[in-house]
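On to subunit A.
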Amino acid sequence: MSVKPEGFEPLIVAFCCNWCSYAGADLAGTSRMAYPTNVRIIRVPCSSRVNPSFIIRAFQRGADAVLVAGCHPGDCHYHSGNFFTRRRFTVLKQMLEYMGIEPERFQVRWISGSEGAKFASVMNNITAEVKSLGPNRKLRDAR
Partner candidate 1 sequence: MRYSYYPGCTLKTKAKVFEDTTLQTARALGLEFAEVEEWQCCGALYPLNTEEVFPLLSPVRSLAQARAAGCTKLVTLCAGCYNVFRRTNRTMRSDAEVRGKINGYLEEDYRGQVDVVHYLEILKNDVGFAELAEKVSRRLEGRKIAPYYGCLLLKPRNEMDFDDVENPTIFEDFLRALGANVVEYPYRTECCGSYLSMANEEVAATAVGRILTSAFKNGAEALVVACPLCKYNLEEYQKGFREAAGSPAAGIPVLYFTELLAEALDVREQDGQ
Partner candidate 2 sequence: MKVTTDKINSNLIKEVEEVSGQKVSACFQCAKCTGGCPVVWAMDVYPHQILRYAQLGLADELLNSKTLWICASCQTCDSRCPREVDIPKVIEALRLVLLRARGGNYLHPNNLPARVLENAPQQGLVSAFRKYAR
Partner candidate 3 sequence: MKRIGVFLCWCGSNIAATVDIEETMAAARKMPGVVYVDHNKYTCSEIGQAMIREAIAAHRLDRVVIGSCSPRMHENTFRKTVEAAGLNPFYLEIANIREQCSWVHKDKLTATEKAISLIRTAVAKAARSEPLFSTEMSIERRALVIGGGIAGIQAALDIADAGFEVDLVEKEPSIGGRMAQLDKTFPTLDCSACILTPKMVDVAQHGNINLITYSEVEKVEGFVGNFTVTIRNRARSVDMEKCTGCGDCYAKCPSKVDSEFEMGLAKRRAIYTPFPQAVPNKPAIDRANCRYFTSGKCKVCQKVCPAGAIDYEQQDQLVEKKYGAIVVATGFDTHKLDNYGEYAYGKHPDVITSLEFERLVNASGPTGGKILRPSNGQPPKNVAFIQCVGSRDKAKGNPYCAKICCMYTAKHAILLSEKVPGANAFVFYIDVRTPGKDYEEFYNRAYEECGATYIRGNVSKVFPDGDKLVVRSVDALSGALVELVVDMVVLATSVDARADARELAQKLSITTNAYNFFNEAHPKLRPVETQTAGVFLAGACQGPKDIPDTVAQASAAAVKVVSLLNKESLLSNPTVAEVDIKLCSGDMSCLAVCPYGAIAEKFIEERHGREIRKRRVAEVNTALCQGCGACTVACRPGAINLKGFTNEQILAEVDAICL
């Protein structure tokens, strides 16, 4: 059982593909759609660039959740990249769950460049979910 400290603010690392999700985040910005500050975005060309080891590393360094966001299947700028993403991360998700990481802590979402509102709502939801889970202690390096 994880303990919920008062005022816990989770740290969330989001990998966003340049063409869709990063653009979606920008649109949320230009439309001034507020969401919590907990999320930090790393820009990648395509969701298929995200190596599972990046995600493990984030958890090890203390991230409380990791989000991978890419173009909707069929809309990938590189045609098929997000299909690989989908396949890879279903496997990774199972592995993480096996290691005791709650499914809410690792999410894969499709957000298009015109879905500013979706981007904001995904950020709101993931922050709320992880807040209620409390900090990630399972994989964090003993430092």
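For anyone wondering why these and not others, all candidates are chains of the complex that A comes from, given by their letters.
Basically, a residue touches a chain if its C-beta (ideal position, glycine included) is under 8 Å from a C-beta of that chain, and two chains touch if they have at least 3 such contacts; residues count from 1.
Please read these numbers as outputs of a predicted model, since none were measured by experiment.
The candidate touching subunit A in this complex, chosen from 1, 2 or 3, is 3.
Taken in their complex, subunit A has these residues touching candidate 3: 11, 13, 18, 22-23, 25-26, 28-30, 32-37, 40-46, 48-54, 57-58, 61-63, 77-81, 84, 88, 120.
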